[in-house]
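Quick one: this structure, given as structure tokens, is what I'll be asking you about.
One protein chain omitted, others in place.
Letters A and B mark the chains in the order given here, with residues in each chain numbered from 1 onward.
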């Protein structure tokens, strides 16, 4: 797998659970895998209970047979450690392993992902199991990666977590006085005199259900924000403990865990630093915009500064847990697989290889359906793709994407922003980020997602939607970037608070006023049925959600509000600062506005699309020192064509194109052009 | 009451709670009962607390007086055992009697139906009370039936239930290995080594609140399905324990308990086997379709293979717990009473006789309103009906209904189907059953509801909507029925799984592929705003909710999809199999489609309406060896008329009709014609 020198093609396969089936079925699986071009299976994801029947008794006999069988059949293995669901006997014997949920009620055995991340039992036994598996299978050279646990997530509010939280706070803040300071506990008389007085912010303490919309909110931002950090760190510690155990035994096998897309609970950027490579599970709704998975592909690529990642799971057709399990239409599975590759994936893996006979995912699609044969639409499409990926071989492996535009994304900002009591329940970080991303996506301008501590200098344009939190030093970094010629764009609610959600005093946007040459005095939160308006280049656009009332202090106004008592005051501003430019967008507007406004900025900066293409035809580029690949992806339901700017060969069809030729694609069609 | 030889007319009356009133009111009650033609009262439904003040001290003094008074006034008694609400002192002294709810929180005293069905305290004391009542009143020959507890329902998740569940599992499955097999516990590492590791599937374990729609769902179908069975069985055991105690003392008095219509929690078909006769409480919303109560009347008739049942409760006018307690319009109470009789009821009982002065049902309508007099619309309508029923006398008692069409209904299928994670949250068993039932109802074609183990041979047409679960042997039964000339109709999601929700492998519909001559490869779940289309006999109909993609293997296609990638593939099929025919309806369509399609099938089979009648005029038939009664029920808001096919006499008006004559009915009017 990525990072492993055993891998010479785009890995193809996915989750395989032979332990759910009698052994006579295994041979048929192998026949079908061969037909479909499957070369890699993820094994052992949920076998803890069957592998370990007591504190001391392990039973690897069946897994041994599986490993041998799989090896004999020439398959690579992505080997899971099985620690995502603890055994029932362990829950009974060691109840500390069970989570306590947000209501304060302790769970019993059931579901999965229910281990308390601070349970001594969980930590001891999960590491012990990882170690035992590594020892037993370390000599299998077909193991291409370790897959620790599975889709980490959730949170726990038990006594063990409370104690661990206090220790985490002591390490972070040193003294209780500093906790009081950063959480502003003089508000509402929350002053603490001893760390022992602090309890987790659950529904028994600071969390509450907001009458207005049933959402969970907090009465105290400081503690709730730190508890998010703490839980993310606690689970990361579990990952790291297993990883270290594995690395001691098999130092050369890369270690990962599969991420869940825009999952709010874990700071994936922080996690990525501990992962040898990033992998994720892509389950868009059938009618999702193609920008949705594309965006998270780009986040994954950004997690390790451009390094290719693994598509660890996607569904061959339906995802059973979608409210309406709509079929992936013919061609869509292939199209979305190539989209992953186009954005930096070096694997195409699925959940799952054979559809389960029972329990809650039995209606999730699989390579091998309940009918058991290869005579299904889904199998055929997967076999065709398997053959294509064999043909591609190692060509695209390790190639990278070079973007001139970056969007700053930050999990801690996400938490703080949406935890805020005010100014509006309509504030939605992902939606705002997606607004900017989609506008660029639709114009085929490649975007990197970067961290607040990433290097900005490589980019011509850095966009920071709703970057409410100004971490220590961040404003200096932006200042330097713009002074050195960079173009930076921020939005309403920019730079209000520090890492602890304490307002940076002196007027908004806090420490960044000089950069933008403005001061925001007030912000008008509009209900869903109200909007203001502004005119940009002759066209009127809506101003929604929040309208900043802006004073200029050096910036020029690009546009002003059209109505209400702040009519005539600036809504869009531009500030020349050093050698660069800082834009400020003081409201939320329509898709059409962002398309126009961002295109104009890009044109100024000579940032061009990869190719000019019709709407809904995506074009991406991956390259290395030898080759440059242009991926053309037709998301439309009709055929299309795209004109080549340079000579190249479609590596799927071996067809050559001269500059000026049209590449024709059928509905949902794909071309991968290796440029000359 | 039904089954009792003391009963010589349609019993008329209902719940009577004199213990809530001073004795001076009782005499007035008797005067008013006589005016209204009331002959039967249900007594003692909620008196446990007043009858028993400690472990050993009973106080029957007031009930004695009530029984005497009622007897003196010539009233029959349906005698309740009062065990639907345990006393407060008992809850305090023996907390094991209190339920633990789905959240895992133990209840305190309050409401009703809160006794844990596996509480040793509850079982001991409820039987003791039933026995004491039977001993005390066994010589009252006006007791026409025992009414055990009241509207059983709810579920408990306490430690006693957990232990009883484990014993239930041991009895059902023998070994833990078999539990693992049927629940498919190799999925998500749920392997159990000891029954003691199993905990009830509540919100602390396998149950969860689904974000999408706030519904309660399960992470593990096997255990949750068995827990439904177990809770239904546990409450049934409570019923049986009381029943046995009663039968020892009064072997000749029939025993029942009142069912709650389409209540999902209890497998009423299994319960009915333990009941001497079936009784139920009919509380439709004021604007319900008449098909709604009609359907459950037919279920009740089916529970004991056609035996008449008791309408134990209905409301004289408003039901206080409806969101909007709309008045039953003039004539509606009478109309719905005759509807019950038309479908097989041999009683017309109400909740309640005198409106309570306090607590939560004080705004539920009653024969005697808070005004206390007979001078109310509701009293007058009830008195008129009382007089009519006296006139009818024993004429209709014990008559039966002969239907040529049956619908298979199954509680376990209901549970499994709606527990499924996928393919669509829109799957709704009752709605699909109602769709088929209503189409026939509106055409005045009588339908029996039958069990999966009922005899099919008596029917010309058997319809099995959404019969997802194929219990052991069920397919053989259908096979034999069709081979012998029967016509069978099934729908999408037919026959997928066995009793444990394990998929029957080899392609859908599992073991029934030969019967239908098809294989379903995929099913496309459509969101509410999407649909496909098909044409039947020149008219286009929608295909909604789920669209099966069908391969023919012997069947002929009746219609095909009109759009999407599966346009042209079959949606309706017909398979000649042996001497019979099997229809398959691969999607959900509109009311208009079912009306046409089912009429065509019925015509083929020479299944005719009882009479031809205008829309919303219901016509039913009950008969015995001597007589045949035609019930004509005008559900419309305008007058109507129906043409007689044979000579007969309206037993309400003594009016004679010749064949060809028109029976005229005013709005909400009723005629009961005894055919010559």
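Here is the rule we use: a contact is a pair of C-beta atoms (placed from the backbone, for glycine too) under 8 Å apart; a residue touches a chain by one contact, two chains touch by 3 or more.
All of these numbers come straight from a predicted model, not from anything done at the bench.
Across A:44, A:218 or A:512, the single residue that touches the chain missing here is A:218. Shown as candidates are A:294, A:526 or A:543; the residue that touches the absent chain is A:526.
Between the chain not shown and the residues B:326, B:455 or B:643, the one that touches is B:326.
Mapped onto chain B, the interface with the missing chain covers residues 17, 19-20, 46-50, 53, 82, 84-89, 91-92, 103, 105-112, 287, 317-318, 320-327, 329-330, 355-364, 369-372, 376-378. Considering the complete assembly, chain A touches the hidden chain via residues 103-105, 182-194, 196-199, 201-206, 208, 212-213, 218-222, 420-426, 500-503, 505-508, 519, 521-527, 564-565.
Operating definition for what follows: only the chains that are shown with their structure count from here on.
Chain A maps onto chain B through a rotation of 120 degrees [Cα fit, steps of 5, range 0 to 180]. If you average the Cα atoms of chain A and of chain B, the two centres end up 49 Å apart.
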